[in-house]
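My questions will all concern the structure given below.
Heads up, one of the protein chains got dropped from this complex, but the rest are sitting where they should.
Residue numbering begins at 1 within each chain, and the chains themselves are lettered A and B in the order written.
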Amino acid sequence: MTFRDIVPIIAVIALLAFVPVFVTANTVLNFLVFTLIIALTAQGWNILGGFGGQFSFGHAAFFGTGAYAAALLQVRLGINPWIAFAIGAMAGAAVGWMIGYLSFRSGLRGSYFALVTLAFAEVLRILANAATFTGGAAGVLIKLHVRPENFQFESRSAFFWIALALVGAVLVLTRWIERSRFGAQLVAVRENEAAAKALGVDTLRVKLGAITLSGAVTAAAGCLYAQYFLYVDANIAYGTWISVEAILAPIIGGLGTVFGPLVGAVALHGLGEVTKLAAGSVPGIDLMVFGVLLVVAVGFAPDGILGLLRRLRRSAQLSGAPRHA
Amino acid sequence: MMYSPAIIAEAVVNGLMTGAIYALIALGLTLVYGVLHIINFAHGALLTAAMFAVWAVHVAFGLDPYLAILPLTPLFFGLGYAVQRFVIGPASHGSDSNILLVTLGLSIAIENALLAGFRSDTRSLNTDYGFQVVELGPLLLSKPRLIGFGAAVLVTVLLWLLLSRTDTGKAIRAVAKEKLGASLVGIDVAHVYAVTFGLGCACLAVAACLLMPTFYVNPRIGQAFVLVAFTIVVLGGMGSIPGALLGGLFIGVVESLCGLFLGDSLGQIGIFLIFILVLLVRPTGMFGAKA
Partner (left out) sequence: MLEVQNATKRFGGLVAVNQASLKAAIGSITGLIGPNGAGKTTLFTLISGFESLTEGRVLFQGQDISHDETHIRARRGIARTFQIVQPFAGLSVIENIAVGAYLHHAKRSDAMARAEEVGRRVGLGPELDKSASSLTVAGRKRLELARALATEPKLLLLDEVLAGLNPSEIRDIIPVIRAIRDEGVSILMIEHVMQAVMNLCEQVYVLAHGRIIAEGPPAEVCDDATVIEAYLGTGAAERLKREKVHA
């Protein structure tokens, strides 16, 4: 990876960093922070699903682990929230490695892998909902104590910048994946596992690497969620909603691309807000649109928004260029 | 803690009765898997839709849930046919992972459309037989659930007969075995796919009608069932009809016993652990090979 590879990332992040200067309304900032958390969750999914072709339907397992770790470590054990955050991400990596080891070792792929990840997430949800350590169905409340060393801030902009920095860091990470041997091997596994093996790719190790990274990134999003909303319960942390969000954004934005998850998350939640404005406060209307969009995207725009843009640009170039008969 | 044999026996029998309905739901899933080789993630949402349909025809026309089987089964067959033929088939371009995503999208869309239409309230039906019981030796059994059990077993047998004895069944089995060969001998594969999907949805309509006298419906209810149904399908062997019945009964009993020993909130965990174990150890199922 060279510096030139990350120039677009730096440009996009720098541009976005100015948003809180112009936008100060809390509702808008809330929306932006939430969207960035979803983008981060989806960036994690994209490493495994987009680059590795292993579609997990249970990324809630990682998101929830991050969220609960961040909350419980500080509430129950009094650990500093920043350290809890780091541990939370590592816990996500560990859970990722474990789920990956069990399922990839048994050769699960395709729909079977989707199902088993879904089941792992459900087991964790039920456990978190029942155990007393996790606060059971009542969940965990993080005490409000606004101080930077507590990972709590006066202004929402601070959170926005932290979320943005994390998203930026993962953009760089993803770009590195795209440019590295690990990434090439991961994509090879996605395209054709047998051929990859024949070329000396240790497919198990590569997939494990991907799910571990993926788990860490999505868990970091979970930590951020807990820290922002100061509350976690089983249906939020380990609920299917977040697994679905993790899948939707990369597919809408552009599967297996660096910017796909971010573009997808912004587009989806932007659209969601518009739908809510248009339809009033009908519950579920935004998600209904997302579902339809997923079907349409898979059917007609398999490369997502970024793919559409690329195609548009190409056809614009073609029509702009002088024609030869 | 000790449990009296009577309590355990009752839990087992109750489990069997729930299990039969589970089996019926799993039947649709396994049939679709066996023929199209896809996992239909929209199965749960379609079940929810069927349950709302039962509720709606009862409220609007006073139609008894058992009688609702007559109009709703063909209706859902047609719905399933159309969804496969005009949505899933064209949108997935024949790729497995696309089908996974398309059915996921459908499931999100249907579930949230129901949420938008009916809100998140839980609804149930009032029938005069809802709480009737039948005495069977020392056991008191709910009459509607007993009916559900009998009907579910009956439908399984009917479906099995349909597949093994009729021309349609023959075509379906041919496509399941060898898609290319079937299309070469003149079978319209897209049509057979749609029929199969329609049959899967018809099973859901029957299951919904059998469930509603004793159960309730809300927009998220399908999720709970579908995960159980996946477990059954995996346990019984993807694509196996007898496997779905056995698996359904088994899971019903496991759930009921886990509920008894572990309490309601942890009860479901037994199912998922079985699910994960079976997937990890033998993804082709415990009760027989892939059909």
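Miscellaneous remarks
Convention: a residue touches a chain if its C-beta (ideal position, glycine included) is under 8 Å from a C-beta of that chain, and two chains touch if they have at least 3 such contacts.
None of these values were measured; they are calculated from a predicted model.
Although it is not drawn here, the omitted chain touches the following shown chains in the complete assembly: A. Shown as candidates are A:V21, A:L144 or A:A198; the residue that touches the absent chain is A:A198.
Residues 179-181, 184-185, 187-188, 190-192, 194-203 are the ones on subunit A that touch the missing chain.
By our rule, only the chains that are shown with their structure count from here on.
Listing the residues of subunit B that touch subunit A in their complex gives 38-39, 41, 87, 90-93, 96-98, 100-102, 104-116, 119-120, 219, 223, 227, 230-231, 234, 263, 265-266, 268-269, 272-273, 275-276, 279-281, 283. Interface residues of subunit A, counted against subunit B in their complex, comprise 53, 55, 57, 102-103, 106-108, 110-112, 114-116, 118-120, 122-123, 126-127, 129-130, 137, 240, 244, 247, 251, 279, 282-288, 290-296, 298-300, 302.
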